[in-house]
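A single protein chain has been removed from this complex, and every other one stays in its place.
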Amino acid sequence: MEPTFFDPSLFSGVLSGLHAVLSSSLCLLVLAGVFLGMTVGVLPGFGPPAAMALLFPLVYVLDPLPGISLLAGIFYGAKYGGAVTSILIGIPGEADAVATLFEGHPLALGGKARQALATATLASFAGGMSASLGMVLLAPVLSRVALVLGPSGRAAIMSGALLLVAVTSPGGFRRNLCMIFLGFVLALPGMDPVYGSARLTFGSWQLSGGVELTSLLLGFFGLGDVLDALSSKRVLSDTTPAAAVPALKKRSAALAALRGSLLGFAAGLVPCGAGVTASFASHALEKRLSRHPEQFGRGAWEGLAGPEASNNAAAMSSFAPLLLLGLPTNPIMAALLGALTIVGVVPGPMLPSEQPAFYWGLIFCLLLGNILLLFLGLGLAGFWAKLAEVPFRMLWPVIVVLCLVGSYVGADGLHGPVQCVFFGLLSLFLKRHGCSPAPLVLAFTLGPRLETYLMQVLLSTW
Amino acid sequence: MPLRILFLHSLRLLMLLTGLCAFCAAPESLVSGLPGPGLWPRFTGAGLALSALLLPSPKGQKGRPVPSTKRTGRVSGLIVSCLVWLLLLPLSGWIPATALSALTACRSGGCTWKESLLLSLLLTIALWLGLEHLLRWTMPHGMLFSGGV
Partner (left out) sequence: MKWQTLHIFRLTICLCLVSPFIVTHALAANGTMRLSIAFSPGGALDGAARVLAGEAEKELGVSIIVQNSPSAGGMTAVARLAEAKADGTQLAACVTNALIFIPQRNKAPYSPLEDVEPLLIFGQASPVLVTRPDAPWKDMDAFLDATRQRNGEMRIGVPGLGTPSHIALAIMAANDPSLKWRFVPFGGPGEAEAALLGGHVDAAASGALPRVKKGQLHPLMVLAGSGIPSLPDVPSLSDKGFSDPGQGDSSFILLAPAGVPEDIMERLCRAFEKAATSDTYLKTLENYSVSPVLMDRSKAKSFLRRAWEEEGTILKTAGITDSPAVSPDGEKH
């Protein structure tokens, strides 16, 4: 029996889910997960998958709902931690925090760190809440979108996002197009996603893992920014004048968050690089729609609210294909799928009616995590912002060491930091020639998927 | 003069070279009649080379900003501290490498001795607690200390 659009029987389990969540131990577990996730998210290079793998043993010991809720709490906490480092020191914890730093970091440099963090928190909250609402009402129907939209549809979505970013990023279309192809080429070395054979590894077995994403992100945005700041002509005062930063207009930021939530919600339902695609697309969209596009890159509030809302919304809605179709849309969801298998929860369209306590309990746990993050984020904004007042001469060595160690951990080998340093120098070179890193990072992340979809289309019709 | 032209078009040349490299180093595009592992590399390599040719020409040179000794000192300080870390890691393990590298970076950035020592110490301890104790991640301990910590 296929679930229909607004089937009342789907809601029969809501009360049992609510009951499960309101038990105090579950709340504490989610809180613990959020804190741990935050600690992990703040450490660049050490992503949520590693933290979740460490806590997997607990999933065997705990009951299904508490165990999964702990993991989901870590997931949320890590997203928040990633946003904090993006804004404060310009190092993205993971790929979907990159779009946050485009506007968030200049705002922090301009002395508005506290407001930037608070805006990011509020936007994330809005994204998470609206996506939860969408999940509750529409998920069973919308999850089927992921089924119907095959490889060609997904490739079209990703190409659309790339095109949007190419048109709106600074530097001009031709430079951005070149950066996109460079991103694709950088993603080439390693094992072919279809045949598993090594290509472009030039005989080095370490390269058969490919260019590491962590090294790329840390090199471009961590080392690269530091190199740029150290070698640029502007006077290295420790703070830039606050007057350079545009003023916050609450209404336009709120609208940006709404648009971002819609974009993120839609993107999370389909495997198309959800969080990354949505946040980059949201930033590009905000720039296109803005009446003051020249503010973008110097601290436009809409450019911060949109991506933050969209990547949280995408994170929330990517639970829909996971729970209802068994289709994970990113590596973290894949790990959660494994956890579901361990605890004996079988994903499928009938999950809400067959295991209502679990399904609705999980949704309420995610909502709880969202609310907890709102309070934590707003409360801690002042605390984090104090860190941003550390003088630059003491901050940049910390950034450099974090990038080196983080890329080692992320790549599980010395080739990680080597690549990181290389990308730092490359980033400086590209910046001096007026090229923007956004299209490159997006193309790098989406390249292998795009290739897989292309090959799937070709192989099924050859 | 030719050197100046080379420098002017350095981005274009680098991109062109990378694209051609990817195109030529790719494996076969067709395997037993089906699309093979080399199809996408050839496509993206060619795309990169073509888009490199289409790049807008660099604007007339305003003259390279004369690097001040202070800035060059800072940048080389960063490079040196990275090298220190990379070279010390397999020898002495990650803790001495991190501490020394942070110290080098701090000093070249203009921190006083007190600030540098304090910062590198705090950073190393924080990372040690976080990685080895909290997250139980194995970091290399180097050839000299292969007895293990």
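Per-chain numbering from 1; labels A and B assigned in written order.
In this section, a residue touches a chain if its C-beta (ideal position, glycine included) is under 8 Å from a C-beta of that chain, and two chains touch if they have at least 3 such contacts.
In this text the structure is predicted, and so the values were computed from the model without any measurement.
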Completion exercise
Of the candidates A:G110, A:P140, A:G209 or A:P352, the residue in contact with the absent chain is A:G209
Problem - Residue touching the undisplayed chain, where the options are A:A198, A:L227, A:V405 or A:V421 - result: A:A198
Exercise for the section: Specify the residue from the set A:L248, A:L325 or A:L367 that touches the hidden chain. Expected result: A:L325
Fill in the blank from the handout: In the whole complex, of A:S23, A:S159 or A:S460, the residue touching the missing chain would be A:S460
Handout entry: Touching residues on subunit A - with respect to the absent chain
Key = 32, 35-36, 39, 49-50, 52-53, 56-57, 60, 146-151, 190-191, 193-198, 201, 203-206, 208-209, 271, 321, 325-328, 331, 334-339, 341-342, 344, 346-348, 379-380, 382-383, 411-413, 452, 455-456, 459-460, 462
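FYI, only the chains that are shown with their structure count from here on.
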Problem - Distance between chain centroids, defined by C-alpha means - subunit A, subunit B (Å) - result: 23
Practice task
Please name which positions on subunit B make contact with subunit A in the complex.
Solution key: 10-11, 14-15, 18-19, 22, 25-27, 31, 34-41, 44-45, 47-48, 51-52, 54-56, 58, 65, 67, 71-72, 74-75, 78-79, 81-82, 85-86, 89-90, 94, 98, 101-102, 105-106, 109-111, 115, 119-120, 123, 127, 130-131, 134-137, 139
Practice task
Flag every residue of subunit A that touches subunit B in the complex, lowest number first.
Solution key: 39-40, 43, 46, 50-51, 54, 172, 174-175, 177-178, 181-182, 184-185, 188, 192, 194-195, 197, 199-200, 202, 223, 226-227, 230-233, 393-394, 396-398, 400-401, 404-405, 408-409, 414, 417-418, 421, 429-430, 433, 435, 447, 451, 454-455, 458-459, 462
